[in-house]
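Data first, discussion second: the structure below is written as structure tokens.
Only one protein chain is missing; all other protein chains are in place.
The chains carry the letters A and B, assigned in the order they are written, with residues numbered from 1 in each.
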Amino acid sequence: MPLIVLRDLTKRYPGGVVALDGLTLDLEPGIIGLVGSNGAGKSTLLKILLGLLEPTSGSVEVMGMDVRGQGIAIRQLVGYMPEVDALPPDVSATDFVSHMAQMSGLPAPAARERTAEVLRHVGLYEERYRAIGGYSTGMRQRVKLAQALVHDPRVLLLDEPTNGLDPAGRDEMLALVRRTGAEFGITVILASHLLGEIERVCDFLVAINGGRLLRAAPLGDFTERTGYLAVEVEEGQELLARALEARGLRVVVNGRTVVVPIADDRPYDQVRDAIAELDLPLVRLEQRRHGLEDLFADPDTLTAGAPR
Amino acid sequence: MTEPLRPTTISVAPTAATGPGGSIYDLGYQSYNGARLGRRAAATALYRYAFREAFGVGRGGRAKIAPLILGGLAILPAILAVVVAALAAQAGAGDALEGRVPVRYETYHGLTVTLLMLFCAAQAPELFGRDQRYGVLPLYFSRALTRTDYAIAKVAGLMSALLVVDLLPQLILFVGRVLVAPDPITGLHQEAPAVPRFVLQCLLTAGLLGGIAGLIAAWTPRRAYATAMIIGASIIPPIVVALVASLNGGDTARIIILLSPGDILDGANAWLFGSRVDNPILASLDIPGPLFIATALAGAVATVALTVRRYRRIVL
Partner (left out) sequence: MTETALAPTTVTTQTPTIPAVPALAAQHVSRWYGNVVAINDVTFALGPGVTGLLGPNGAGKTTLLHLLAGLLRPSAGEVLVEGETAWQRPAMYRRIGLVPERESVHPYLTGFEFVRLNAQLQGLPDATAAARRAIATVELEDVADRPVGTYSKGMRQRTKLAGALVHDPSVLLLDEPFNGLDPRQRLHMMSLLTTMAEAGTTILFSSHILEEVERLAEAVLVVYAGRLAAAGDFRSIRRLMTDRPHTFLVRSSDDRRLATALLADPTVFGAELGLDLLSVRTSDFAAFTRALPRVARDQGVTLFEVGPTDDSLESVFSYLVRR
């Protein structure tokens, strides 16, 4: 039995906007990335899974429970980290998270213990007793994650968790998300605009567009090898291209990279020998993979984002 | 990045901390297998939290200033009255004093009602506005309670806080008078009839004022606006009533006055204690007492219902 089952899920807002349009999907436990264009219905889907929004039609089951009618039972076992800032400034992280644990139905002593544990896990130490108003963006994001984890949910819903973080902050947040899914055994659904982020953290990807399912598959399926060998040399790209053409290979030069189509293993040695003969510095040699953004590229914008 | 504190081994049997041998304990993520008490527990916890929030507990020193001053001012007359009565009794002047002291059960409502309105104006925006201003509502509504539970727990917290501020001085007065009486049994006899009256009056006051303030604050996330509107809701209706009464005479004023919370509570208080109303307009309108009580109750119920409706319709 899958963890989450969507059948023909439709959400139409008053005013006629259709956020979700006949979405049918089974999700198994894991770390699941959710991507889609703005307004594609990502946030709507998360809110429906939480029972914060009523679906217009179709059915949604989370852990075998129907979101219509069993919302509270579901929400006791689901954690939610919204995209927007959601923290009162004049309360300490400890007090706030422990209050939120009680709001999830934990007894007060358990709420306190879990709060101490979970704040340690997200990396908040001395500052946990100070008012949240003085926290940095990174610390606030950690508190938001802590309140979503404090009741030990089976499913964690994260809406753009790295918003506003700098590279180091993003790294740390993504590592936390990865650990939450991989080590704590909690299913994570991560909604993000940043495909690179999803690639780093998730093992399954759901792409929706205009409220419809674009594709749902293990991440590896999106990044399959392409049958092109990319050879990056520090200098002498043109020389290499000519040498390879002389060996009978078809070649495209793309900036620092020389791209060679490969049908079998023979071009590998031809490339090696050509580089060795020309005494060129070989920086990188690998089979091209599909990128996640291929999902979203219009034919006319594909060239702009072409990898170098 | 903080490295996970993953244990290399986990000892199963407890090991003595002294002596040979040792053990490494698992400090990694622990799953929670304890009780999940569900909706009722969550709502009750929120009610308690709201009650404490109304007094600024858990939010730094400054948040406590307004509730402490207002609460203190509400209790002060009762303490003074008891002290004066005790001194007078010692001096043998107790009977002479009786009836002349302005602090009595039936006058206490008039002494505290303004303080209670200010308490509402200061604290209701904290209880209802903060969660909206700072976007905390999605965190509540994605937990083990419903929007209705949230609204009712918050309103109940505010009403309970008001009840404490309102009832506590009356109880002080009651206990003081019983103790000051020549002997406690007689005192108890004398004072007991007032108890149900002031309890009911305090319940009506807390219910109606809390209901109105909660409703206004729930609709007005901006703190300053909410405070101004709550004060306005207490000041403006009596002025309108006075105007209408002077222009139009009794009938319209009789209806309008039932929209003025201060006048409703004054009327109920007068009827409960069988005393005279100070406000000449209110007195002149000659409205049956039970109508005041019924209106206060209806007002409390209606405002709570509208507050619930507000939270059910907030789009997150």
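By our rule, a contact is a pair of C-beta atoms (placed from the backbone, for glycine too) under 8 Å apart; a residue touches a chain by one contact, two chains touch by 3 or more.
In this text the structure is predicted, and so the values were computed from the model without any measurement.
Colleague: Which of the visible chains would the unseen chain be in contact with across the whole complex?
Modeller: Listed by label, the shown chains it touches are A.
Colleague: For the chain not shown, which residue from A:Arg179, A:His193, A:Arg212 or A:Arg242 touches it across the whole complex?
Modeller: Within the whole complex, the residue contacting the unshown chain is A:His193.
Colleague: In the complete assembly, which of A:Asp66, A:Asp90 or A:Glu293 touches the absent chain?
Modeller: A:Glu293
Colleague: Which one touches the absent chain: A:Arg250, A:Arg272 or A:His290?
Modeller: Answering carefully, the residue with contact to the hidden chain is A:Arg272.
Colleague: Residue-wise, where is chain A in contact with the chain that is not depicted?
Modeller: 35-40, 136-138, 165-171, 193-196, 234, 265, 268-269, 271-273, 275-276, 279-287, 292-293, 295-298, 301, 303-305, 307-308
Note that in this section only the chains that are shown with their structure count from here on.
Colleague: Once bound in the complex, which stretches of chain A touch chain B?
Modeller: On the chain A side, the touching residues are 47, 50, 52-53, 71-72, 75-76, 78, 80, 82, 84-91, 95, 99-100, 102-108, 110, 114, 117, 121, 123, 131, 147, 151-152, 171-172, 175, 179, 183-185.
Colleague: Would you tell me which residues of chain B are touching chain A in their complex?
Modeller: Listed in rising order, the residues of chain B that touch chain A are 1-2, 4, 28-32, 34-39, 41-42, 45-46, 49, 58-60, 63, 130-131, 134-136, 138-146, 316.
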